[in-house]
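One chain of protein is taken out of this complex; the other chains stay put.
Note that the chains take the letters A and B in the order they are written out, and that residue 1 is the start of every chain.
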Amino acid sequence: MIRSLPKFSTHAIMIIGVLITIFPFVWVALMSTHTRSDIYSSPPPFYVGSNLIQNYGKLLELMPFWSILWNSLYVSVMGTAGAVLFCSMCAFGFFAYDFRGKNLIFGIMIASMMVPPVLMLIPSFLTIKFLGILDTHFALWFPGVANAFGIFLIRQYMLNTINRDLLDAAKVDGASDFRIYWSVVLPLIKPALATLGIVMFIGLWNNFLGPLILISSSEKQVLTLALRSVQSIANSPWGAIMLGTFLSMVPLLLAFLFFSKQMMAGLTAGAVKG
Amino acid sequence: MSAIVESSTDSLSARGTVRRRAPDKRRVLKKRLMPWLFISPYLVLFIMFTAFPLGFSIFLSFHEWNPTSGLDGMNFVGLTHYADIITDPWLWKSLYNTVWLAIVAGVPQHLIAIPVAYLLVSVFKGALRHFYTATMFIPFITSTVAISLIFYTIYSGNSGILNQWLLALSDVPVIGALFAWVPDAMPIRWLSSSALIKPAIAFVVVWKYTGFNIVIYSAGFLTVSKDLYDAAEVDGCSAWQKFWHVALPMIRPFVFFALTLTIIGNLQLFEEPFVLTAGDSGGVAQSGLTASYYLYLAGWEWHQMGYATAVSWILFLFIAVITSVHFYFNGRKGMGGDR
Partner (left out) sequence: MKKLIVAGVASLAILATPAVAGDVRFDGFPDLNSHLDKLIPSYSEKNPDTKVTYQMNNHGDHHKKLTTNLATGSGAGDVVAVDVGFIGSFINAGGFEDLSGADYGADALADSFVGYAWDQGKGADGKQYGIPIDIGPGVMYYRRDVLEAVGGDITAVIKDWDSYIEYGKKLKDKKVFLIADAADVAKTIVFTTVKPGEGYYFDAEGNSLITSERFVTAFSIAKQIRDEGLDGQIGAWTNEWYDGFKQGTVATQLSGAWLLGHLQNWMAPDTKGKWGASNLPNGIYGSWGGSFLAIPKQAKNKKEAWDFIKFLTTTSEAQISGLKTIGSFPVLKATYADSAFDEPIEFLAGQKARQLFAEVAQKVPAVAPKKGDLIAEDVVLNGALLEVLNDGKDIMAALKDAERLVKRRVK
């Protein structure tokens, strides 16, 4: 059907999709050039305004924007790198072996995703306090490095791409288990690692509940929370906040493009499974 | 659900044992420990960061607790909260809304994401593909604040963009007849009438999460070997048959994964309904009140943390049952048992 469908109608579908989805990005970008009064007119102004410079000045007045952005970047990169490593390790454990209790642990893991997160706030705070890592960036990224979502995702990917005969062959060749994981399996699941990378990076970047209760030093503040903290129902400099929001979306888009390139690279390498 | 997980049978160690002979004790021990070593990061983090909060919240659900009174302010009330839940009309209303939204805001995500991901992987190349994928992902990275500002502008009754488009459509010559009812119905209050708020929320959810699923499915379609398509072509398959009979069955583990996430995620839906009802206890007649939203109200707004925790465990059971059903019907193939 795809081939019989004229190419332009495929493009047409895509372009409609793009128009619907790109809207917030363009909208936030436009709003970051306006004053609060303009943003709150009805209908809002869908053109480039002239207040960009003032908004930037106001943004820097509100928060040390770039150092806070750096904090966010640090937390997100650490958490993403950790997750890529540890989730793939755990997924390999679940994928490659049979052992007593495997089903139970996997079941608990899936079940732990079902606990509504809003109520974990208070006990999580107590845990972090008990461990003595309150007010550290470590407490923001470390607890999530081996998470159910990532392990599940990568295990599923392994099902599709890793041929068990390959593992056995490596085993016969005398490779250690860790070596098989590191040198045989990891290169084959790059696209999955990239997919996990995207999702982790965004999740860490947009997390504000963690920083809200765990971080008390202003110089350790992260961007999403900093942008939230200056919002009041009425008195906020919305132009500056919109500019901050726009600037905070840019690293996410760059990260996405980076990872999606890794992911698409799997297109040619994906032909491993015979 | 655990019965299904074991279906991935032929494992590394099982086969390895057959091929090797007379392993000494140390090696057996090492072999036994190996899988535990690999999953140890999860186990350690689970024990460190998840086990206590879970235990705490089970304990809490048997207590009455205003959190602002501190940890020693808890009163044991036994099963009272659970007994109350059974006859709590807002809870049942919220569970109904939750299921409604899970279905209406869940199914379209996949019906859109699967074919779009297939198109992205099979038709488009290079920069264009990156551009399309990246833009479709934008809603997922948009902050809640921006989403609420944008959708209030779209949905507002008197001057909202959506209503203006509907009005404009009713003036278009041919299709105008289809929209003839629009001028009489104006202004349509998308966010402040009990009949429309759920569809309005559902649209935002679909809009936000479809891009996420596109990424998951793209990763899936990328695992399908080109040889398979070539073989199918030799057999005379049409493009449609290639999609339906070759590509789709191959990405089953991904469909299974994405569906699992959507089920769990949608049944915990909180942020979108909260924002679109301005936090006003679920909108008119609580028609936008989801279960997570309700337990948030009970715990953080009304300071009845014990009751809220009990509600959260009921919600947990509810999600677990539905997920188990999903695992039961789809798990055998989705978890890889047929391979």
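As a working rule, contacts are C-beta pairs under 8 Å (C-beta built on N, C-alpha and C of every residue); 3 or more make two chains touch, one makes a residue touch a chain.
Note that this is a predicted model, so its numbers are computed, not measured.
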item: Among the chains presented, those that the missing one touches; value: A, B
item: Option from A:Leu62, A:Leu85 or A:Ala265 whose C-beta touches the chain left out; value: A:Leu62
item: Residues of subunit A in contact with the chain not shown; value: 35-37, 40-44, 61-64, 67, 121-122, 125-126, 129, 132, 134-135, 208, 212-213, 216-219, 221, 225-226, 228-236
item: Residues belonging to subunit B that touch the chain removed from view; value: 66-71, 73, 84, 87-90, 152-153, 156-159, 189, 191-194, 278-286, 297-298, 300-305, 307
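Throughout what follows, only the chains that are shown with their structure count from here on.
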item: CA centroid of subunit A to CA centroid of subunit B, Å; value: 16
item: Of subunit B, residues touching subunit A in the complex; value: 1-3, 5-6, 8-16, 19, 32, 34-39, 41-46, 48-50, 52-54, 56-57, 67, 116, 119, 121-124, 129-143, 145-147, 149-150, 153, 156, 159, 161, 207, 211-212, 215-216, 218-220, 222-227, 238-240, 243, 250-251, 253-254, 256-257, 260-261, 264, 267-268, 270, 291-292, 295-296, 299-300, 305, 308-309, 312, 315-316, 319-320, 323, 335-336, 339
item: List of subunit A residues in touch with subunit B within their complex; value: 1-4, 7, 10, 13-14, 17-18, 20-25, 27-28, 31, 42-44, 86, 89-90, 92-99, 102-120, 122-124, 126-127, 131, 142-143, 145-146, 148-149, 151-153, 156-157, 159-161, 164, 167-168, 171-172, 177, 180-181, 191-192, 194-195, 198-199, 202, 206, 224, 227-228, 231, 241-242, 245, 248-249, 252-253, 256-257, 260-261, 263-264, 266-267, 270-274
